[in-house]
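Got a structure for you, questions after.
Heads up, one of the protein chains got dropped from this complex, but the rest are sitting where they should.
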Amino acid sequence: MDRVKQKARDLLDSNKVQVVIGYEEGTDGTARPVFIMDSKNIDKLIFNDRCYHNLAVYLTKVEVEKIGRVAVEASLNTLKGIVKLASEGQFVFEDIDILGVNRNGELYEFASLDEVIDYIDQHPVEYSPEEISLLRKIESMTREERWEYWQEEFSRCIRCYACRAACPNCYCDACIVDINQPQWISPTPDALGNLEWHIIRAMHLAGRCVNCGACAKACPVDIPLNILNLKLAEEISKNFGISEEFLLTNYPLAIYDPNDKENFIK
Amino acid sequence: MTPQNKLLKKECLPTFVETLVKGGKLLYAPTKENERIEFKLIENFSEIYLDYIQTTKSIKSIVFPPIEKLFEYVADKEHVEIKDVNLNTIPETIVFGAHPCDAASFKVLNAVFTWDCNDEFFLTRKDKTTVIGLSCKNHDDYCFCTSVDLNPGSTEGSDILLTRIENDNYLAEIMTEKGEAVYKLVKNLFEPAPQVDKNAFVTQLPKLFDLNDLRGKLSFEGLSWMQQSLRCLSCGTCAYVCPTCSCFDIQDIGNQTKGKRVRIWDTCALPQFTLHTSGHNPRHFQNERWRQRIMHKFSYEPERLHVYGCVGCGRCSRACPVNINILENLIEISGGNK
Amino acid sequence: MDEFEPKIVAFVCNWCTYAGADLTGTSRIKYAPNVRIIRFPCTGRIDFMFILKAFARGADGIIVSGCHPNDCHYTSGNFHARRRWIVFRSLLDFLGIDVRRITFSWVSAAEGAKWADLVNQTTAEIRKLGPYTSYHKISKPEEEVIYG
Partner (left out) sequence: MARIGVFICHCGENIGETVDCTKLAEVTSRFPGVVKSVDYKYMCSEPGQTLIKEAIKENRLTGVVVAACSPRMHESTFRKTCSEAGLNPFLCEIANLREHCSWVHEKSEEATNKAIDIVRALVEKVKLNEPLYPIKVPVTKTALVIGGGVAGIQAALDIANGGHKVILVEKNPSIGGHMSQLSETFPTLDCSQCILTPRMVELAQHPNITLYSYAELESLDGFIGNFKVKIRKKAKSIDENLCTGCGLCTTKCPVKKIPNEFDENLSYRKAIYVPFPQAVPNKPVIDRENCTYYLKGKCKICERFCPTQAIRFDQQDEIIEVEAGAIVLATGFDIKRADFFPEYGFGKYKDVIDGLQFERIASASGPTLGEIRRLSDGKIPKKVVFIACAGSRDPAKGIEYCSKICCMYTAKHAILYKHKIHDGQAYVFYMDIRAGGKNYDEFTRRAIEEEGAKYIRGRVSRIYERDGKLIVVGADTLMNARPVVIEADMVVLATAGVASPGSEELAQKLHVAYDQYKFFTEAHPKLRPVETNTAGIFLAGACQSIKDIPESVSQASGAAAKVCGLFSQNELTRDPLIAVVNRTAPPLYSTCVGCFLCQSVCPYQAIEKEEIKAKDGSVIKIIAKINPGLCQGCGSCVALCRTKSIDLLGYTNRQIYAEVDAILNTL
């Protein structure tokens, strides 16, 4: 962690960056994102298991762009978010300074986007046993049980859009829920509106999601949104035989294979 | 009416609740399911979980539902028929076990909904709602009701306030006529109240800032609004869990021939909230929206409605996905820990 | 009670299935009157939200049909659509939405008889499944929601 701090300090002191986005101790035992603009505060920086926020989410925010050049304390998930955003043209990779951190908080430096991709590739996504077992449990339900399960989960949704706000890939200036000509999704936080919202959120992230789980962690009412993303990630890899590495910089729903399955098409 | 104190023995509590439920009123009370504590519609006393510090969502939705139908319409080529909502259909409701912060929130909501006109939807719901409060035995680091001039045993907003005293019996402070009406339904369960020092049985929560100090320090310009809010993701969680946030949006749901107009919760945290048709947005940046949230609750509402828009429940801080702790920020603004 | 008549909406592409359905007409092949066709230039144009919207508006079943692979007037619209449907369908199924009520099909401009069969089979299938009550129930916007 010392090397991370040192590099962050150097970047700030040399005015190469105007802000370092990282993690600090929050209240009540939490860790939280922090924005350090003065190197004397650099000792606030931490990294541990509680640092789950995907900091890539801040890189597309107007408030952050306004500050100047940014350095990010980047966990694996944040790195994935950065690569994805760069591949979707949301910023130029070289315009961001990366303070890569591994699980132990040790500094990783990357000279190029390719190096980041290699690094990500060497660390394939690991789903927790809890995630997998919930996914399998839902899959093994009958259709009616699945319906009841999700209706129950979605019934808690208050449409605060924390899931959207916490997701690095939900960077649209005008989200489809905010469009009312036509009214794509019912704005009401009732069963239909909530179902439509969660369907469209999952579909818009299908093939783009970096599976960081930030959406589910942000949800104030504990809807397991990550399971929806995980399900679609599995379906995409199963049906289209696409690797995680390929997905980082490609969008599988904008390409096709003439031999894609069609056993469901009459 | 003159408030009166009674004793409710702990063994009488289940009968108390179930008698009220059988009386035909809807009864909401805190429940615990999968570690989630929320107010829910209750049928049996056993569903209730009273040993809680805070629920995720507040009781606001009972008087100010997230979706409320304002009217229905049916239209043909020449005519539009508007069908008003029959407010008589709004059910009699009891909120059981709400903490004093939640109970006090109705006063804030009332101030908003009676400010320039009387909102009959809110007022009818409020009139039909009886709050049976419960003083707090515990608090956590996010609680700060004492700093906003409430306290864990405050009777503000409660029609009856229960406080757990010796032997887990309850002191019942019957504060209002609505409270008395409930009391009369189950009078036989109550005994005369003993002399107790209620304060000894509620949690002690130190005051961490002074509202007047805070209000004096608030300024539109010149404060570190940006520093405080950079972390903010611009979601609406804080407003939707807040017991006093009362902004709403009006939506028409339906088509040319039939449909309804509803109002649904909205929040100043989302950029679209103030987006003008012209494309201009007076609160384009999040720090502007964060400032609005604080200024509205601690400056504009006291100025115009003579009530502070915060009851110190701490829900926004607990629910915030990036740990924006409003207490931290209020202390910082008001000039440090007192 | 009247016998249940399924309401089915068909989203079809202009070049193949719409023309195929025209051919059904030209060939005077009779089929069930339960389907209402909405014309799209291409299956690639069909947003998955249209399918949900049709259910929300009261459809009991949906047909989505376009050109056979390699026959797309725009070369690849049907391939892109197919991929989207694979993902969408698995999501719907995972959420407990009855995917048996969505029939995906390829009907070419020369397959007038296939179109008639498709409509008849789909109508029979949906008739068997009954009205899509669970979706229609949630589609009536709630008068009010009180958390709890």
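Read from first to last, the chains carry the letters A, B and C; within each, the first residue is number 1.
Just so we're on the same page, a residue touches a chain if its C-beta (ideal position, glycine included) is under 8 Å from a C-beta of that chain, and two chains touch if they have at least 3 such contacts.
All figures in this text were calculated on a predicted structure; none of them were measured in a lab.
The chain not shown here makes contact, within the complete complex, with A, B, C.
Residues 88-90, 171-176, 179, 181-184, 204, 251, 253-255 are the ones on subunit A that touch the missing chain.
The chain not shown here touches subunit B at positions 75-77, 255-258, 277-281, 284. Although one chain is not shown, part of subunit C still touches it, namely residues 7, 9, 14-15, 18-19, 21-26, 28-31, 33, 36-42, 44-48, 50, 53-54, 57-59, 70-77, 80-81, 84, 109-110, 116.
Heads up, the rule we're going with is that only the chains that are shown with their structure count from here on.
Centroid to centroid, with C-alpha atoms defining each point, subunit A and subunit B lie 33 Å apart.
Chain geometry summary: the mean Cα position of subunit B and that of subunit C are 45 Å apart.
Multi-chain contact residues of subunit B, defined as those touching 2 or more other chains: 38, 57, 66-67, 253, 262.
For subunit A, the set of residues touching two or more other chains reads 156, 158, 186, 188-190.
Considering their complex, residues 34, 36, 38, 56-57, 66-67, 140-142, 226-227, 229-231, 233-237, 239-241, 249, 251, 253, 262, 264-265, 267, 270, 272, 284-287, 317, 319, 321-323, 325, 328 of subunit B touch subunit A.
Subunit A meets subunit C in the complex at residues 138-139, 141, 143-151, 156, 158, 184-186, 188-193, 195-196, 198-200, 202-203, 206-207, 228, 231-232, 235-236, 239-240, 252-258, 260-262, 264-266.
By the touch rule above, subunit C contacts subunit A in their complex via residues 48-49, 52, 56, 69-70, 76, 79-80, 82-98, 103-106, 118, 121, 134, 138-139, 141-142, 145, 147.
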